[in-house]
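Every protein chain except one is present and positioned as in the full complex.
As written, the chains take the letters A and B, and residue 1 is the first residue of each chain.
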Amino acid sequence: MMYGYAWDTSTPLTFALSILPILGIGLLVTLQAAAVGYAIALVLGLVLALLRRSKIKIISWTVAGFTEFVRDTPLLVQLFFLYYVLPDFGIILPAFMTGALALGLQYSAYTSEVYRAGIDAVPRGQWEAATALNLTRRQTYRDIVVPQMIPRIVPALGNYLVSMLKETPVLSVVTVLDMLGLANMIGERTFEYLVPLSMVGLIFLPMTLICSALIFLVERALPKSGIPLR
Amino acid sequence: MKTMISYGVAVLALAAGIGGAQALTLDEVKSAGYIQAATANEVPYGYMKEDGTAAGIGPDVAIAVLKRMGVNEVNWTVTPFGTLIPGLKARRFAFAAAEQNISPERCKQVAFTEPNSSYGEGLLVKKGNPKKLTTYADIAKDPSLKVAVVSGANNIDFLRAVGVKDDQIVIIQANADAPATVQSRVDAYAATELTVSKLAEGSEAVEQVRPFTDPIVDGKPVRNYGGFAFRLEDKELHDAFNKALVEFRKTEDYQKILTSYGLSAESIKAAAAKNVADLCAGK
Partner (left out) sequence: MTWTQYLAPLLKGAQVTVMISLASITIGALLAFAAGIARTSSNRIISGIAFVYIVLFRGTPLLVQLFWFYYALPLIGVSFDPITTGIMTLSLLTGAFGAEVVRGALLAVPPTQLEAARALNFSKTYTLWHISMPQAIIEMMPSFGNLAIQNLKDTALVSLISIADLTFQAQSMRNITLDSATVYTLTLLGYFIIALCLMLIVRFIEMKLRRGPAFPRSAHS
């Protein structure tokens, strides 16, 4: 019995169906964690990408080193770090926020690379024309660079969203009750792991496929020449 | 390189052993020269010391009992509490020595020995007990309070039985995470009295709730009885160990081990007074 839903272990099918509502609650947590984490990754990644282009060597090198460090170290250890070390410094975030922050941090290292590649892919001629037309830096970015960048970076950013969805189960290790956490709890109380764990896998599979399909559709719908922002 | 080869051999040996779920017998153990055992990291019931050897109420008694059976080497694995029974069933070790409470649900999954120890419940709270908790029911009274339990432990059943809601309960993976969790994320940690007293020992930040009243479930205060768990199909091994355990319980060495870990003489008598058949039936 969990969250008010009792389960029926008489046959695998009844077991599977009876834990569906419980796993559904976990699915909500999974989606929320991915949403918050992704938002953090998008914003933080952009900040990191822009800082990396700074003319001040110290800033660009530090950011480059930091980004590489976060990219090449495991999410699990970063998560443990945030979960156990932050309280030592007085920052006590709820487990969910800690998890979302860890996801956002790790993926910001990836998204910053995507942004960088996207900015670099805008042809030099565009930058030169903007200078020739006396556009300010802000106008250049807003009206010329970013609109052309967006269609190019959507595929990569979309893939990272799908990856992040698949990494959310790691949060169950720091008490976040996502689908995997709940499945493990059910397994521990009933000693039947096969059904709960298989269900989690079977829910993730169509979810990632649908997500990938949606991203593909978005990709196709975007005009190749760029999206005007005004 | 050597480890890779030995793992390769182990893989082949295991592959050869899949599907043949034969029971493990005492003779097999004796000819192998060692037995594989597991404990969860919970002081004082069973834990791994820094040098890699296991100690605690469960391991110490198990090692002594096995010596009497002629098995001198015990290989210990430390595994999260909630994975003791699944791991046992998956043949990852021969028995579990974590003083798990003998409950009817667990008896359906594994074969317990006669009880080895008995213990009551406890609560770990922040220093000064700011929420003034004295028993599990106090947590139920205030829905804003949060309590942590270790994954797989049956304290969660007692909490639920006295009215604590599911969203007040936080599940942590390891007993050792408890002090940090109590300090910053929950108001209390529910575990056995000895576990809590060991965690609170020498801590500036957390303390054991004293006085503490055991939760009342089904009309009587909860009392746990810890035992060793074997696979249901390893009947011969289980019976041999059980016999040796019952013999060992009559000795002075047994008393010495248990009292050295903080168990009182009454709790030792209480453990001896119960038998596993009654406990599995829920009496």
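We take it that a residue touches a chain if its C-beta (ideal position, glycine included) is under 8 Å from a C-beta of that chain, and two chains touch if they have at least 3 such contacts.
All values derive from a computational prediction rather than experimental measurement.
A.B. asks: Which listed residue (A:76, A:117 or A:150) would be found touching the missing chain in the intact complex?
C.D. replies: In the full complex, the listed residue that touches the missing chain is A:76.
A.B. asks: Touching the left-out chain: which of B:92, B:146 or B:223?
C.D. replies: Counting the whole complex, the residue in contact with the absent chain is B:92.
A.B. asks: Please give every residue of chain B in contact with the chain that is not shown.
C.D. replies: For chain B, the residues touching the absent chain are 3-4, 7, 10-11, 14, 18-19, 21, 41, 50, 77-80, 83, 86, 89-92, 174, 176-177, 179-180.
A.B. asks: For chain A, which positions touch the chain that isn't shown here?
C.D. replies: Its contact residues with the unshown chain are 69, 71-78, 80-81, 84-85, 88, 166-170, 172-173, 180, 184, 187, 192-194, 197-198, 200-201, 204-205, 208-209.
One rule holds for everything that comes next: only the chains that are shown with their structure count from here on.
A.B. asks: At what distance in angstrom does the C-alpha mean of chain B lie from that of chain A?
C.D. replies: Those two chain centres are 38 Å apart.
A.B. asks: For chain B, which residues are in contact with chain A within the complex?
C.D. replies: 82, 85-86, 89, 109, 151-152, 166, 170-173, 180-181, 183-185
A.B. asks: For the complex, give me every residue of chain A touching chain B.
C.D. replies: 2-4, 84, 87, 92, 94-95, 173, 175, 177, 181, 184-185, 187-188, 191, 193
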